[in-house]
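Apart from one protein chain that is not included, each protein chain of the complex appears where it belongs.
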Amino acid sequence: MDLIVCIKRVPQTAEAEVRVDSSGKDIVKDRLTFDMNEADTYALEAAILLKEKFGGTITAISLGVADAEDTLRIALAKGADSAVRIKAEDFGELDGFKTAALLKEVIKDIKFDAIFTGCMATDDSYYQVGPVLAEMLGVPHATLVSKVEVSEEKVRVNRELEGGLIEHLEMSLPAVFAVQTGINEPRYASLIAIRRAAGKEIKILGKEDIPVETKTNSTLEELFVPPVGKRAEILTGSADEVAARTAGIIKEKGLI
Amino acid sequence: MANKKNIVVEINPEIREALVEMGAVDAYKCYQCGKCASVCPWFQVGTYEFLVFRFPLETVLGLIASSEDKDDLAREVDKIYRCVGCEACVDQCPLGVKMPHILRSARRILVDFGSYPENLKSVVQKIRNVGNPLGEPREKRADWAEEIGVKDYSEEMEILYFACCLPSYDTRLKNVAKATAFLLKRAGVSFGILGAKESCCGEAIRRVGAESVYQETARSNIGNFKESGVKKVLVSSPHCYVTFQKEYPDLGGEFDAVHSTEFFWKCIEQGKILPKKSFGKKVVYHDPCTLGRQSGIYDAPRNILGSIPDLELLEVEDFSRNLSLCCGAGSGALWIDWPKGERMADIRIKQLVDTGADVIAVACPYCLQMFEETVKAMNLNVQVMDVSEILFESLGEDEVR
Partner (left out) sequence: MANILAVVEHRQGAVRDITYELLTFGRKLAEKTDGKLTGVLLGHNVDNLTDNLKKHVHRLIVADHDVFKDFNGDVYQQALADIIKKENPFLTLIGNTAFGIDFCPSLATHLGVPFTTDCIDAEIADSGIRVTRQLYDGKMDTHMKLSESPSYMLTMRSGTCPAEEGNLSAEMQKIESPITTQPSYKKFIEYIEAAVGDVDITKADVLVGVGRGIKEQANLSMVEDFAKAIGGVVACSRPIVDANWLPKDRQVGSSGKTVKPKLYIAVGISGAFQHIAGMKNADTIIAINKDSNAPIFNEADYGIVDDLFKVLPALKSKIMELKK
């Protein structure tokens, strides 16, 4: 099977302090670490598992600035065969829609059986790239995918719904799968694979290679720290004092 | 010889070169006598196979973290992160092979490719983001000091006190920082802290393999030390101590580092601190690997404890001084959760408690943290204290202010 994985390099913000920069439109990034978007690590693993089973190739594609090549190299070390970076610096403001449009321009010339993306990126939280890309390529898609099982011509796909329910679909290939987190165990890269990946060429495509006019759906006007909502009554004091008050509250509610 | 199997090993000179380039040059020295394995803490733990003497050969053959199988590779990476950097092996090696450096070279490559445990990634991220592994805000770094009126460092002061991360933020360990500050005041030493400008010394993440974040963090400290005119740095953690002593000079940071136990023993000798209150307990001293084996400081903490009235100092027979067993927190292991039954701290606590001690004395925040947790988990009736805390308690009532 020939597979494509779309990967994004994002700042790791889940446990970090995040501040708005002087432009008011971006965050201060110099104290953050960057890594492959969490859902994309599962998308990549899903593709590698299929390649292990059926053979074929994996092409990793990332729309990003030069640093994204580090992330693509990780994908190469884990099991991708080739990698493409689309120069984000050439294309101005991006959103999920425009990202998908640029990916489509590259992918339309590649033969593929399936495309894997993360279901969303933690930086811009769009949930868009997978389904938009599928629509532009004219192939079916599924989002929030928790399982892709290929047999003969049929593909069994599970989607994760709210409330712990699974939607079981049957799809045909080629298709796009936007993968949910936690669906497999992303692997490490071995030192041998890392060495091999270090020597591989990453194809870089810029404005001159993708001479299409693509526009975003939206323009970011400003970034700001979310206003605080209804705040909890904060109980203060030593652990013992706080515990005593909390126990009192729980008792008042008739729960002890 | 029909059923004799051929052992075919694919040798990877490329991996060897990469590892050597990253610092594994000692691998060539090893002749696999196996002495290291007998002192490795994993040998005492006994439930996890960690054949430390094989790493140099595997390095030379280029077999480290080389499996193409996902699960095997996960086990190999786990193994590489099992080394706690205690250097018991280095201490015993007839050729002085630095085994932790060999493994660290592999870690550096793995870290560059994001192929290392998630818990450790999070630690590296937080140190880069806010300068401490706990992800606590910088502004809170000096909260412990504000509570007791410790000043910011200025050039005319004799000493910069560098509490580092756990004693700055952790509720239990703040007490170590506070005791240290009180003792410095008592000894009449002029000292200050860098507060929010202080970042983690970087020791742990360097040993995890995150070399670039280590260098960035270390350079930030070195820059701040220089800017503030720091000459002498007093530390509570032996991990800061070795980093300042042996590793910051490579980045242009030459400062005189002193561990609190050395400093306070000198103060006692000079009569600046007078332990006079009876302690009345049996105390066993645990040699932290980084203070003992790695820095050669065995006597200062014992001398301090020995000078305290009515303190019976005990030793762990056979496993004391350079043969002390690691608490299991070094080289990033503080943030890795090994399965029950595979924890060094459990074994070490047993050795310490078997001496009949009421108090386990340590001189390292990692050991303190590990032992506190283990004592709690095992429901043991024994106290864990830093030497500075014991010394502080032994000051006369009139001296505690």
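Here the chain labels run A and B in written order, and each chain numbers its own residues starting at 1.
We take it that a contact is a pair of C-beta atoms (placed from the backbone, for glycine too) under 8 Å apart; a residue touches a chain by one contact, two chains touch by 3 or more.
Small disclaimer: the values here were computed from a predicted structure and weren't measured.
For the chain that does not appear, the touching partners among the shown chains are A, B.
Of the options A:3, A:63 or A:175, the residue whose C-beta touches the omitted chain is A:175. Residue A:27 is the one among A:27, A:150 or A:205 that touches the chain missing from this view.
Take chain A: the residues that touch the chain left off the picture are 11, 13-15, 18, 20, 27, 95-97, 100, 119-120, 122-128, 131-132, 134-136, 140-144, 156, 158-172, 175, 180-182, 215-236, 239-240, 242-244, 246-251, 253, 255-256. One chain of the complex is left out; on chain B, the residues touching it are 135, 171, 337, 340, 377.
To be clear about the criterion, only the chains that are shown with their structure count from here on.
Between chain A and chain B, the centres computed from C-alpha atoms are 37 Å apart. Chain contact summary for the complex, chain B toward chain A: residues 12, 14-15, 18-19, 62, 64-68, 70, 73-74, 76-77, 106, 109-110, 112-116, 121-122, 124-126, 128-130, 135, 137, 213. Residues of chain A touching chain B in their complex: 12, 15-17, 31-33, 35-36, 73-74, 77, 185, 187-195, 197.
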